[in-house]
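Dropping the structure in here first, questions after.
Every protein chain of the complex appears in place save one, which is left out.
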């Protein structure tokens, strides 16, 4: 059964230095508040996993929390580059960043295998690309019935997965809707899971396109209203496209970035 | 784009003698009306595919439409045996029935592979059972990363899949909800598809737990109110448990069965 | 209410095996009846999972099939059939797999496929596997409920539909099966449990009124009896009244079926 905790407690209990951590949310429902709490608690040497690193991982990488990144698309959607991600890969600042790179189809299937308790997934993908030459976690597998050669990718089983959802009930059952991406798979694939929510309610009225995570499949639920900003939470907020565009200038320069993080993230709680 | 047709037209156009045919619906939404139309149009030598053959395939088998059955559970849920299925397997009446037998997990994954355009699916299943010894479509497959040995099953790609849904709009978009079983996978895995519906409406208001099949993923939609009886259609009818129980007596005896089918199915349309 | 049937005793004894707050993958028929009795008595927080994709179903009457509307209407979540097997059962998330069967052997292997003759030409053709093989393999533990007779409790099943302990200790481990296998078998006469060292099913409890002789006569192998053989606590009035109310409120005759 999921425990209802504060965000600070949840991150302190579930995220350790050196962990493999997945913060998922496909453009929608990105758990920014949880990412900021990880920065405030100064976690280090994390292996960050995420299909679309987005601004949230640009911040974690720029603040030196990450040792390694497993991903499939590292950009600022509709804007351009993630400058902190680029600086880490191109110049090793603030620390060298090891990368393991896949396609979306491969990453999605790696989470599916993880959620299914299988060691690998099969897809028809990467064919002819240079990704297969540079990424060790892409291998051929042969169909035992037809002899066709397909692509295998290993399961992703994060130590902890963190996602943001619209709401939970007091028993810890979680409900999300709209674009729910790969969050169900990411939570079920993980050893531990934390879900931040906009609100905690008495009962969860069914909603079209909903995904429900039963309380017994989640470790902890934390109330974090607005916890997806500058991403959005359908029914609660809209995507702050202006912030995503302004991030380009904020993140381009190391000092500007560090100053912004100090003011808006580290300084956002008195205990830092 | 799906064509709106009559049930008779749909079956005549899409179901041919010798086809591999899947009528899916997991207890809920079983397309009985379509099965009866197949009987009336006297299709022969069908390879019938279905996780739970249920009364609908008991009727098709007893009427001599089937050459082969691919399945995972052939009973009358909560009641007991399917007597026509047993008579065909045990005594070859009205014709010998070749069987290919799987578990639910295996069948579900075979549809998933079919819907995914993959030649096979991987699961952890059948281990230690005698099914693996008797069913040729169960083989070992080795994980290229861990060396673990898992189970492979080949994709199911029926010539035609038929399902029943609550409703469609005039453009042929299909909407179903409640227990939707493996129907999406069965339709997407098939070369051709027919969906019978309770009603055709102007627009599909979203419903919790809904599965929507876009019109461009379906070949034909036919209006068939009550088309799932004695199964049920959530929001339109309830399961006729009394009929399922009475089927035990109707189907036990060959003549009683044949008489019942003549009266209630063959006689149910003047053109027979 | 001091009189009850052997079937009622069996169902109540089975319900008592289900701890509150655990998750249970429920086969139809006797398992569903017992699981719903447990929910209605000592285990209100028991999470019922049906292979139709209903997670956390809370039916107020016994479903006749694993896909009755009442299951979807009352579930915490309704998922696809591929998902219930791949995301929920296969990884070993579910505590208890609750199964019935037509034939059970000395080592807890279950047959729901065919009896007599050859597989291709059986004397009696049964419904088949359904979800049982993977339920038996993947749930943390398995509870079996079956009426006991020489015909159904045999030395070796004609067909292994669901793997128990195979030919004895070590087989599950050798095959790398996730779950612990059949930890308890509840019958209309008593309770059998695997010997910790050999995994052979041994009589550990007798229901009130039943005798060791009856149990041996209803078993197709030389049934061993535990040194500390005990007697099942008799059905409580509330257990009986709730069970009878459940059955009265349903169309289900509780007949064997593992859909």
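Each chain carries a letter (A, B and C) given by its place in the written order, and its residues are counted from 1.
Following the convention adopted for this analysis, a residue touches a chain if its C-beta (ideal position, glycine included) is under 8 Å from a C-beta of that chain, and two chains touch if they have at least 3 such contacts.
Since this is a predicted model, take the numbers as computed values, not measurements.
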Q. Which of the chains on display does the removed chain touch in the whole complex?
A. A, B
Q) For the chain left off this view, which of A:20, A:59, A:166 or A:180 is in contact with it? A) A:180
Q: Just name the one of B:108, B:165, B:179 or B:212 that touches the chain not displayed here.
A: B:212
Q. Taking the full complex into account, what residues of chain A touch the chain not shown?
A. 26-28, 51-52, 71-82, 85-86, 89-90, 101-105, 108-109, 111-112, 123-131, 134, 148, 178-182, 184-185, 209, 232, 234, 238-239, 241-242, 244-245
Q.
Could you pull out which residues of chain B are in touch with the chain that's been left out?
A. 1, 112, 115-118, 173, 184-185, 188, 212-214, 216-217
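The rule we apply is simple: only the chains that are shown with their structure count from here on.
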Q. Looking at A-C and B-C, which one has the bigger number of contacting C-beta pairs?
A. B-C
Q) Between chain B and chain C, what's the gap in Å when you average each chain's C-alpha atoms? A) 28
Q | Touching two or more other chains - residue numbers and ranges from chain C | A | 86, 90, 138, 178
Q.
Touching at least two other chains at once: which residues of chain A meet that condition?
A. 116-118
